[in-house]
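Every protein chain of the complex appears in place save one, which is left out.
Then we have chain A:
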Amino acid sequence: MQPPKATVRPIQRFASAVSKCSVESAAYGKCILADYNSVHKDMCVKEFMRLKDCYLVCSPPRPLFRYLYHFFTRGKS
């Protein structure tokens, strides 16, 4: 019997892209940890955007419209 083709789930692709951004991830974690008793919205938005930019660069190429979506929403969400 032929073994089934190994499929890579989206979450695995996501995890491998995130694992390449350990420096940014640590910086964001440190920012949250500095005041984790009173976290509020966008408290560490600067660090998070650096982390997300790194993730977007490290993630495998995605279809064009997704890329454009992420390009335009990068500064907002």
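Just so we're on the same page, contacts are C-beta pairs under 8 Å (C-beta built on N, C-alpha and C of every residue); 3 or more make two chains touch, one makes a residue touch a chain; residues count from 1.
The criterion applied here is as follows: contacts and distances are computed from a predicted model.
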{"item": "Name under which UniProt lists the unshown chain, selected from \"Phosphatidylinositol glycan anchor biosynthesis class U protein\", \"Translation initiation factor eIF2B subunit beta\", \"Ras-related protein Rab-14\" or \"S-adenosyl-L-methionine-dependent methyltransferase\"", "value": "\"S-adenosyl-L-methionine-dependent methyltransferase\""}
{"item": "For chain A, residues in touch with the removed chain", "value": "9, 11-12, 14-15, 18-19, 22, 25-26, 28-30, 32-33, 36, 39-44, 48, 51-52, 55, 77"}
